[in-house]
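Data first, discussion second: the structure below is written as structure tokens.
Only one protein chain is missing from this complex, and each of the others stays in its spot.
Now for chain A:
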Amino acid sequence: MANYSTNEFKGGLKVMLDGDPCAIVENEFVKPGKGQAFNRVKLRNLITGRVWERTFKSGESLEGADVMDLEMEYLYSDGDMWYFMKTDGSFEQYAVEKKALGDTAKWLKEQVAYTVTLWNDNAISVTPPNFIELEVVETDPGLKGDTAQGGSKPATLSSGAVVRVPLFINQGEVLKVDTRSGDYVSRA
């Protein structure tokens, strides 16, 4: 991979730091009146998701990371691994470990497309679509007529996620949910 110098660091650039692939979040050029220039850089570790703040002397460089985001459809799990298939028509499949799946585990639904991040051709993280439609498999009975305001209750969705929903929602209904916040949006 190519090397990138501090003046090429922009949001989204993928680089290697301490052996892990990272995405640049923010790069600030700092320089005292008459002294050495530095770059204050925020990077997201793509494996742990943690954000690091590091300082570099201006002009230093980091090795690029061979990281790609690909759209893949969720197929199934055998309990150990979770299987996804590229949507580019190649039918190529990738096995994803639980660790890489992370919180996305609770938003999985077959035939839905996810963004799978590959590093050196291994899946390191999976990002769900911003909105997903899932069926309510368990919740307290709905309150008739209460469609307007007030109150919420927990509902378990087919993927395993538990979200707060309005009181009028019933078991068996399909809901639209925001996966970023975990908030109920509407009936699907």
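Observations on the structure shown:
In this section, contacts are C-beta pairs under 8 Å (C-beta built on N, C-alpha and C of every residue); 3 or more make two chains touch, one makes a residue touch a chain; residues count from 1.
Just so we're on the same page, contacts and distances are computed from a predicted model.
The chain not displayed here is annotated in its UniProt record as "Elongation factor P lysine(34) lysyltransferase", chosen from "Acetyl-CoA C-acetyltransferase", "Elongation factor P lysine(34) lysyltransferase", "MinD superfamily P-loop ATPase, contains an inserted ferredoxin domain" or "Succinate dehydrogenase/fumarate reductase iron-sulfur subunit". Within the whole complex, the absent chain has one touching residue among A:Phe29, A:Tyr76 or A:Phe131, and that is A:Phe29. In the full complex, chain A makes contact with the omitted chain through residues 7, 27-38, 40, 52-59.
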